[in-house]
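Here the structure comes first, spelled out in structure tokens, and everything after it is commentary.
Missing here is one protein chain; the remaining ones are kept as they sit in the complex.
Note that the chains are named A, B and C in the order they appear, and that numbering of residues resets to 1 at the start of each chain.
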Amino acid sequence: MSDNAYGKLFRVTTWGESHGPALGCVVDGVPPQVPLSEADIQHWMDQRKPGSSRFVTQRREPDAVKIMSGVFEGVTTGTPVSLLIENVDQRSKDYGEIRDKFRPGHADYTYWAKYGIRDYRGGGRSSARETASRVAAGAVARQVLKTLLGPQVSIRGALVQIGEKSIDYSRWNWAGTEQNPFWCPDPAMAMDWEDYLDGIRKAGSSVGAVVEVHASGFPAGLGAPVYGKLDTELAAAMMSINAVKGVEIGSGFAAARLTGEANADEMRLGPDGKPVFSSNHAGGILGGISTGQDIVVRFAVKPTSSILSPRATLDRFGTETEIQTKGRHDPCVGIRAVPVGEAMMAAVLADHLLRHRGQVGDFRSGFDPR
Amino acid sequence: MSDNAYGKLFRVTTWGESHGPALGCVVDGVPPQVPLSEADIQHWMDQRKPGSSRFVTQRREPDAVKIMSGVFEGVTTGTPVSLLIENVDQRSKDYGEIRDKFRPGHADYTYWAKYGIRDYRGGGRSSARETASRVAAGAVARQVLKTLLGPQVSIRGALVQIGEKSIDYSRWNWAGTEQNPFWCPDPAMAMDWEDYLDGIRKAGSSVGAVVEVHASGFPAGLGAPVYGKLDTELAAAMMSINAVKGVEIGSGFAAARLTGEANADEMRLGPDGKPVFSSNHAGGILGGISTGQDIVVRFAVKPTSSILSPRATLDRFGTETEIQTKGRHDPCVGIRAVPVGEAMMAAVLADHLLRHRGQVGDFRSGFDPR
Amino acid sequence: MSDNAYGKLFRVTTWGESHGPALGCVVDGVPPQVPLSEADIQHWMDQRKPGSSRFVTQRREPDAVKIMSGVFEGVTTGTPVSLLIENVDQRSKDYGEIRDKFRPGHADYTYWAKYGIRDYRGGGRSSARETASRVAAGAVARQVLKTLLGPQVSIRGALVQIGEKSIDYSRWNWAGTEQNPFWCPDPAMAMDWEDYLDGIRKAGSSVGAVVEVHASGFPAGLGAPVYGKLDTELAAAMMSINAVKGVEIGSGFAAARLTGEANADEMRLGPDGKPVFSSNHAGGILGGISTGQDIVVRFAVKPTSSILSPRATLDRFGTETEIQTKGRHDPCVGIRAVPVGEAMMAAVLADHLLRHRGQVGDFRSGFDPR
Partner (left out) sequence: MSDNAYGKLFRVTTWGESHGPALGCVVDGVPPQVPLSEADIQHWMDQRKPGSSRFVTQRREPDAVKIMSGVFEGVTTGTPVSLLIENVDQRSKDYGEIRDKFRPGHADYTYWAKYGIRDYRGGGRSSARETASRVAAGAVARQVLKTLLGPQVSIRGALVQIGEKSIDYSRWNWAGTEQNPFWCPDPAMAMDWEDYLDGIRKAGSSVGAVVEVHASGFPAGLGAPVYGKLDTELAAAMMSINAVKGVEIGSGFAAARLTGEANADEMRLGPDGKPVFSSNHAGGILGGISTGQDIVVRFAVKPTSSILSPRATLDRFGTETEIQTKGRHDPCVGIRAVPVGEAMMAAVLADHLLRHRGQVGDFRSGFDPR
């Protein structure tokens, strides 16, 4: 990953700030002849957009995507796909306070320390608004994956924890994720969260969360050794999302508590002649390369740093002071991180799929004859 | 990160397999006039090398490093530093079993699925032996950091958990990490682990672990926005280490359980005119850029997949079979992951330091005058 | 250089087609606090824009640049600068003929061979209209160079040959380049070219040209060894411009005819304590690194492939046919290549300047004391 770009063959460069005229991205490396329309992208933009429930920021942005290049007569041509999203609800409020003061937990102090200047309007480039570009690029990645691998591939995310409250995995139901404002796969917990988050929200507080993303239907053999590992790049992709502080593949930190016997995903032959695994502690990745099982990533999102209670801080002149954040914000920014995590998974897989084709040609079809 | 290389300006390319004649790396982007000798590197190699206690693999490798280029009259010249480490203890045993069978938890099946061929001798390229190159490159990075930033910078690692047994953080003592074979900062827990791991080892079993690495003395302002974040690249660096399944920055997954009030690292002015933070939930990184606090990374290492108990598996012809792993292995590969984690931290920081100099010139010296 | 991007630390990604709604670029790696306005860029855009004389294409494009991100209160912030240029004069003519036929000398057949699809409207992505993005990015590079190195640096281009007619180097006059529509530094030759090109233009023909670009005022020590050489990257930059078929540094191909004695640029000490060279066969670059002399690059531009005389060709069904190109085109595309060559020179130098700062810190100030 570079400063403002990610991917090697499927390469996404994003630009734009929270309160500039627009933001967007350039997606280079899209193979030719992939069907792509603005509607294909908008479907996924609407999942991330603000203002969709009382549990997310009330900023009103349609997040309408325009395709500026790279598509001709409904399909991609192999040239860069440039996507543009206008900002329409940048409020012209007084930024005087955050212009000079460093908000704890935000990137205010560090951008200032690095650059000696910062666009203080709504966080500028460090705002989570940048993730709109990620979701747009992820939608292009999904089209690539569907076109090259077929409709059986899916990338789905869910919120599995808010604050202290984790879901019960035995009640996991993918369909449920679309029936509540949290992408929660446990309907009982979703109801619980509703009350809990209302309390947080009304108190002007915030809380952290954990997101889990699954990729299903992908063949074995995707990925690469040592530094370009599929899990290396997924870890980078997820950690690059605003407010993320931890990433796990498969059993993750729980694997530290296991013995080798307990952690082994044993292999048997399935009815379709492909391997079947007894478990998926590996999260679908061994040695950085996919096993053909579901690829499972989990990431922790810290609580939104914008809260009503005043916190001690400094201003840029070195004076001790306090700050409290009024105005629109997400009480649990983890909710809107779900479609973003899905988008990053899609982009990493599209990139590895294209690299794999370059490196080794077509997928192997099965076992060696004896 | 690329398939076999990492870093942008401080760029390390590694090569070599477990049972080839040698392995090594090329470090490109080392600034000129950095003092560097084989002894500078060997010091760190000896911390990772096998056979140093009964808790690590008994393979006997001196891991002697040769500098092949890039150093003249005791200092670097700015040209690539090529490092070579000969393999001397590749046993000529019969690999018949693992030649055809896929060991669960190892990369056997996935390399075969990707490449249709694998060097089955000792894991080939996917062996943890590759990490010798990382430690060598990390030693070069340490010299760069020390030369450019001064002797106050330090990068230290510790083992904080083996299996279910975590250290007591209130007993943390850096000096203790050099007084036991585990890099354990809690002397009482180190004794506990000794018995525990002896049991694991004698049973031919294995167990996971958690490693924590701290970088101290680094200025605020290192890092970059959005995708080239310091934490993004640390997550990638750690996840690329063999057997790692999870990475955390600062509070990590624990941050998901906190409120915004609890998670805020408040700022006050220190006696030296620099900010002092009330806590370090952020792990020294906000918005992908360093705050000047300690940079804190934690990663989970799964149990070694080589165990004596037989596990169900397939061979490359698709036949169901069993495999058990005899011979030399680490009962807890997390131990030797400590110096590897330190090395990756050093490399990421050296790279960001060089990028920072290119991007914004010298570090800012302090606050604006009012 | 990547498919649609160039530069390592000063990184430009371009997008857009001849007949799409717009084209543009994202410039990543611009250091913070560089003054930048739309007017700073527009000045250079106006030098390349079509329709400025009868010797260039009559397509009417204002080439108005919008800054979409990365600038705040008149200076850059260190985040990506996104630039947008709308297409306003895409004529809705019938493309029926070039939709199916491959125009000799154009990229029609090769894009089709690679992608199996092409945006045939006006050449799509392969149109020289893409160079508008280069000039915009080059203007940003100029601001970077001026800010970091001072106002004494200059990058200037000239047309030195059209068809068989070369300038007389003894009459070289930089001021003259702005007094004729050809960027010709030899006023006498400019008058000659006027008649010559009128003949070409009226015949519906076209002719090739040679462009020469000089960078003055740059310090010694810019560049890098072996593959990232300053001349390597200048060669790539110039060869990537549409219709360019050859690149020379300094004496270029003439050096092949010289002896070592004749080719040596001898060194003497100048009055300001810096080296003075007896000649500049090297074109200001030795071993890939600048000497402090003028950096001199020359490139050959082939004749525009769009001509009125019918040429034999194939269509995409494999049928033999003929094609002649009507409509607007440049009789000598080399004229508008001058500002493009300057822009590429500026981008390469800005990139090397930033890399140099990262690699070795500040420039050395002079000779060693004895």
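In this section, contacts are C-beta pairs under 8 Å (C-beta built on N, C-alpha and C of every residue); 3 or more make two chains touch, one makes a residue touch a chain.
Everything numeric in this text was worked out from a predicted model, so none of it was measured.
A.B. asks: Write out, one label after another, the shown chains that touch the chain missing from the document.
C.D. replies: In the entire complex, chains touched by the missing one are A, B, C.
A.B. asks: Out of C:R121, C:H214, C:R336 or C:H356, which touches the unshown chain?
C.D. replies: That would be C:H356, which touches the missing chain.
A.B. asks: Give the residue, chosen from B:D3, B:E194 or B:D294, that touches the chain omitted from the document.
C.D. replies: The one listed residue touching the chain not shown is B:D3.
A.B. asks: Give me the subunit C residues in contact with the hidden chain, please.
C.D. replies: 1-6, 8, 14, 102, 104-107, 109-111, 113-116, 125-126, 130, 161, 163-164, 200, 205-210, 219-229, 231-236, 238-240, 245-269, 273, 275, 278, 281-283, 285-292, 300-307, 309, 311-314, 316-320, 334, 356, 360, 364, 366-370
A.B. asks: If you put the missing chain back, which residues of subunit B would it touch?
C.D. replies: Counting over the whole complex, subunit B touches the hidden chain at residues 2-5, 11, 13-17, 20-24, 26, 28-29, 32-33, 66, 68-70, 72, 75, 77-82, 111, 114-119, 124-125.
A.B. asks: Pick out the residues on subunit A that sit against the missing chain.
C.D. replies: These residues touch the chain not displayed: 8-9, 29, 31-32, 78-79, 225, 354-361.
The rule is simple: only the chains that are shown with their structure count from here on.
A.B. asks: Once the contact rule is applied, which chains count as partners of both subunit A and subunit B?
C.D. replies: C
A.B. asks: Fitting the CA atoms of subunit B to subunit C, what rotation angle results, rounded to the nearest 5 degrees?
C.D. replies: 180
A.B. asks: Give me the ID of the chain with the smallest distance between its Cα centroid and the all-protein Cα centroid.
C.D. replies: The most central chain here turns out to be A.
A.B. asks: Is the contact between copies subunit A and subunit C built from the same residues on both sides or from different ones, judged by whether over half of the numbers are shared?
C.D. replies: Same; most numbers are used by both subunit A and subunit C.
A.B. asks: Whole-Å distance, subunit A centre to subunit B centre, using C-alpha means?
C.D. replies: Whole-Å distance between the two chain centres: 26.
A.B. asks: I'd like the Å distance between the centres of subunit B and subunit C, where a centre is the mean of that chain's Cα atoms.
C.D. replies: 45
A.B. asks: Take the average of all CA coordinates in subunit A, do the same for subunit C, and state the distance between these two points in whole angstrom.
C.D. replies: The computed centroid separation for subunit A versus subunit C comes out at 39 Å.
A.B. asks: Mind pulling the residue numbers of subunit C that touch at least two other chains?
C.D. replies: 29, 32, 78-79
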